[in-house]
Structure formats: C-alpha cells, structure tokens
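I have a structure I would like to understand better, so I am pasting it below and will then ask my questions one at a time.
Here the complex is missing one protein chain, while the rest keep their positions.
Each chain gets a letter, A, B, C, D and E, in the order it is written, and its residues are counted from 1.
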C-alpha cells in the first residue's frame, strides 16, 4: 500500500520481491480521493494507469496483481476494518511503517517488513521536487511512469501547485 | 460497470465479448460503499474476490483486466467527472442503461450497448432470491462465485438481511 | 424557498406578491445537491438560470431579488441554524408548509403563509409528468422556463430518468 | 441499543433485567443523527434526557448506567468496529435482532437474547401512533417520558411530521 | 470568485471592470461552508449581505449580478464539473490564479486574467489584521462592508479567533 505519487523503481522492486514470496499481490493506492495537491498531485485513475503500465512493461505477471484504491478515513480506529471490507481476503500486509503495523496488529493482521531499496534515492517527495526543478528524475521511475508524466505535462501541473497559495482542502 | 451482487454468467459473457473488441477492460464495481443490504449484500472486497476468481478459472486473460471500485455520488451531474478521476483513461463505456448513457454523453464519452445474454435468466436480483429459497442458482454463476458464496455462508447472510426489519441506511 | 423543479407561474406569482409587502426577497433553491433524479431532475445551476431569466423577462425588479441555494441537511434539528448561517439577515419566511413552520418557530423566526395560486394547476410534480407525456405544460411556466427546458431537451432527460430502474442515491 | 423513539416500559424492563446479570450497562441511542422524522421524531439529546430521567425516577442505580449515542454508518461491514471505537470496553451485547447478531458475530462479540416484555404492547411505532391519535399511551412509558413529551408538545410535533409531505432526507 | 473575507474595494473594482466587458456577472463566494476561522471569519450569509449591500450603494446595476455560494471540494479533479452543476451557464471565468486556470482549462473553460487594483493594499488578509489592530481599514472596503462589520462587532470576533488556540477544524 502506498500513495504512489508517483510509482517509482523502489515500489516496482517491492512488487517483484513480494511476488517471490506470495502467489498474488494487492497493490493498494491510498489517499485515493486526493489529487492536484502538493503531496498528492495525481488522481487515483492516473496512479492506477501508471502502475498498470509499469507492471505490464516489466516482467511482472499481471495475472498475479490486483490494483485497488482506498480513500483515507478520519476515524482511524476503524481503518483496518474498512480495509478488510474493501479488499479481497489477504493473508499478510507488507509495510515498513510502524504506525500502519500498530493499526493492523489489533485486528490480528500479520505485518511483514519488506527489504527496501535505497529509500533516499527512491523517494516520491524527492522525485516530485526533481520533476519541478528539471533534475534527472526519469531514471528513478519505470519508463511507463516517466512517459505518462510527460504526456500529461506533469511538470507544469506540479510547478503550478507548488507555486500556488491556493490550498483548497485547507481551512 | 455494475454492482455485481453477485457476478454471474451473464456478466462473465459480457467480459469475454468486450475483450474480443478491446485490448483491455476495466470492470468497475459500483455502489462500493454499500454492503449487508438487501440489494447490496456483499462487500466491495468480496465482489472483487468473486470477479477475480471467476476470471482466473475461466479462459480470460487477467493481463487485460483491471477490476476497480467506485462509490456512488449524490450530486449525479458530476458523476462522469468523478468516474474519469478514479479510472485510468478509457475509450468507451459498455452499457445498456439509457440513464448511464445520458449522464456520460454530455462529457463526450462514447457509450456502446453490449449484446446481453438472457437477462431474465441471468439476473442478480433473481439469483439472490434463489439463494435464499434454496433454488438451483449455482448454474447461473461461475463456479468461483458459487463456491465463494457457500464458503462465507451467503445463504444465511441473505436470509437474515431479507427477514430483518432493520434497515440501517434508511431514515 | 422551494426545490423549483421547475420554477412555474405559481412561484412567480408568489415572488410578485411578496415583493408588494417586502423591500427585498431571497429566493432559496433547496435540495441544491440533488439532480438527475425523478423528483429533482434539474441541477442547482439550471434552476437558478431558469429563475433568473423568468424574473428578468417579467416585470420583477432584480435589484430586490437574491437567488441562493441550500443543500439539505440530515440533522434536521439544526436546519434553521444552518439556514441563518447561509443567508443574509432576513425578517420573515414565507411558507405554507406546517413542517417548515414548526422547524423555524423554535428559532424565533416569523413565518407567514402566502396566498397560493391554484396549487392543483401550478404543481411541479404535475408539470414534470406533463413534460414527459407531451401535454400542454408550457402555459404553466414562465416563457423563460419553457424555452430553457426545450433548449436542454428536458423532455428527453425526464423521460429517461422516469423509465430508468437505476436509482443512484437509493440503497 | 435502540433508537428509543421513545423509551418505553419494555426498554426500562430490559435495563433492569440486564442489571441483574451485569455490573454495568451501556444504553446506546442509535440513529443519533436523525430527528424530526416520522420514525425518528426526537433528537438524540431529547432521547438521552428521557432515558436519564426514567432511570432516575425508577429504582435503577445510575452509577451502573452509561448512556451514549451512535450515528448510523453506511458501510455496514465496519459497524462493529465503529461500535468498539465509540464505546468503553464491553463484554456482551444484548439484542434480539438476528441482523445485529450477524454483524457482531464476525468480530467475536458475544450476543445474548434478552427476555422481552410483551412486544406488541410495548412497541415504539405503536406508541407514536397512539400519541398522534390521542389514545391512552401514557401507561406504556415511564412517567418521566410522558411528562417530557407533553412538556415539549410532542403530540403536535408528531402530528405535523405525520401529515407532512416534506421528507427532507429523502431523494 | 473569491472567499471575500471581507469584500473590499479591489473586489468592487473588478466587478465594475468585468461589467464593462460582460452583460452579466456571477460573483461566487467560495469556501462557503467555513466561518469563525482565522482565514474565514464571516459566514456565507454575512459575505453575501456585505457584497449585496456594497453593490447596491455603489453604481452597479444589480440586475446584471448574481451572487452565489460554493462549498470547497476535496476531490479537486472534479471541481470544474461541480462548478458547472451549481452555476447558471457562463462563458468565461475571470481569475488571476494559475491554479484555478489549470483546473478549468481541462474542462474547456476560458479563463481571463483581470487587471487587479493594488493587491498589496487591497488584500483581505491584511485588512483582517488591520481590523484586529485597529488600523485605518475602513477606507479599503466599501462603506456597506465597514458598517456591517462594525454592526456585528467584527473586531471582537476576529480578535477572539486570532487569540484562540482552539482550531475546531484542525486535527
């Protein structure tokens, strides 16, 4: 699970690693209701498209992958229950996030910490900054992601959001 | 798109038919937020699991299928815009529903009417009644669906919902 | 206040009657979030446009009219408070509805019953039926309303909604 | 748990019965967000006041009673999780409702069926009808409830709601 | 469109400027659901009243002005669609905000940049600070606005909000 803003090579590496251990993987796009925001510039639909195309162009068997979306909840104590209602039955959650682990543990959901690739390098926040500044970000994401972001002129979108004083969800 | 309460052989036939014309198909589970209700007894997660398993056991190439969920909106005039924000880019919507066609048309979305199999026979409302009454419903759904519904004791759930005066979402 | 689905000559008559007694009138479009439904086919924007154009073509002084919208609330006990927060200060509410009168009375809001024109004739539910069946409905609404409804092909919209089994807001 | 529209002698009997078996009881007012509706005429606050006063005037030890409110949820599959987040820890739920029992069972919550008093007689729907028609309803509710309903002129409220075509939460 | 917290002479100047080019103007009060907050101290109703009175006291023809409100949306990708559903048909949006321009552009809505008056001087954030500190703010707003703010004792409201640690919408 992740916000995948955007999906990068670190994420793709995790998918491949998990598929070595598991028959099937659910890739869950969280914060699905947010978009055109500094930390969430891409819509849920765009994120699914980037992930789907990335898996397709790499050697991942899509037969084993289910890509789904989940909206954030405000009553966090019921999040694990909400998760179960929106996903097919799953046996394990891969997460390196202690907060997620705590939330799931009370519901008896097993959490495994995956082996991350270099998290300083493969970091969505950093990649978004590089897209804006024109740094060499393309090598950090699957080809399908960089070509998608260029097609929708993502640099323009991220720059405008970044320079804007308008924070439509803040109050 | 459909509520898929449950996914039946008529739905499966449509998936196969559409895949003859298209490279990829998005199967969209609507009314995703509803469950344990008379017309919506199964959770979004259960519906995805039934669809995913049905496609897998039949000769459908899962590489070409994306299964997603969508919550109902109350401001219907923005529904097509919401649809676009939550899905990967699509070229056409298959629907035999004139109401859906009208809503999409104003957004310039092309709608094609598929050739339905016998809709009196393959009808989710009727199948739910047959599950409750113990009629021979299993032949109307993929094997993966009938075995899933039996595993979760769906007959018991549907019967209790059907006999209950409690309508938690009514007011 | 009213849903104005659509605004008819009975409504227009009330506006004129109230303006004889008051300096200014607020015309409040309620159920503003609903549209493309059997009882609420027109969007808030379309309803405002029909009202605005009707007032303009008749001899009503728009300087004295404020047209606003209000979404329905589910906690009805706070409705009068919500009303106050969304409207400029008002001295009186015109309503023939005892339910509305009861809700406002506890907040110390004065309610006056207007003199209605023939309510069997000037009745939005009946007018919507006549639009669908092709009866002579145009004479029951201001010219601006009939020409607007024809321009957006309202007959087609109302007919499709009426024939549809899809009730997107029901569950 | 119950909507308590209004709290009657059958409810009071259950409270006393449960307190014979348990150290403490949580009385949960459900559908808390609804009011001024045909099936939910009283606000959450009014219902708490009626229950609190009824317990106080009878021989129930308020030290052992916690009265709380709960809003209805639309994603019913997470209801038991929501229940747990909003209540102090509880060991058992008393309910004669098979639907509620089914929802709680999956979360490992024990459900006990209480022994009801005459449910045809002590029935909130029937009591609301009797209030409107002026039948002898006072003997079916605690004195605190009948005097409260008279004080707020409940007969008038229920009659107006009952006669009204305005259904503010319907669409 | 704007939050108009409060409506100042810069806003009034824009209304006059736009009415030189257009037959009618819709003045849209955004963030309509927020009030009694540091950046949004006035209710939607108060803001409409201030704008209406300002236009009335100046030489603006109210026949050409429609003042409406809009609540903020969290799924920003559907904002332009929501805008269309809530407003009468419009031909152009006046905005100097690149973020708004980007959001509207994808829906084919034409955006024109108006010529602003001195934005350092006519600035709602600055005016709110001046109201609190007692600086000479009255000359920056229409007379109708300054007299309204004085009538409701706006200085007191803004000061209390400003000094308060209570941020009811934060979490």
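One rule holds in what follows: a contact is a pair of C-beta atoms (placed from the backbone, for glycine too) under 8 Å apart; a residue touches a chain by one contact, two chains touch by 3 or more.
Just so we're clear, the structure is a prediction, and the values are computed from it rather than from any experiment.
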Seminar exercise, completed: Touching the missing chain are A, C, D, E
Problem set entry | Among D:20, D:89 or D:139, residue touching the chain not depicted | D:89
Seminar exercise, completed: Hidden partner sits against chain D at residues 32, 35, 43-46, 48-49, 52, 56, 61-63, 66-69, 71, 84-89
Seminar exercise, completed: Logged for chain E, residues touching the omitted partner chain are 33-37, 43, 74, 156-157, 160-161, 163-164, 166, 168-169, 171
Problem set entry | Positions on chain C where the hidden chain makes contact | 75, 77-78, 80-82, 84-85
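Just so it is clear, only the chains that are shown with their structure count from here on.
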For this session: Would you kindly say which chain has the C-alpha centre located farthest from the C-alpha centre of chain C?
Result: A
Exercise. Distance from the CA centroid of chain A to that of chain D, rounded to the nearest Å?
Worked result: 44
Exercise. On chain C, where are the residues touching two or more other chains?
Worked result: 34-35, 37, 43, 74, 169, 171
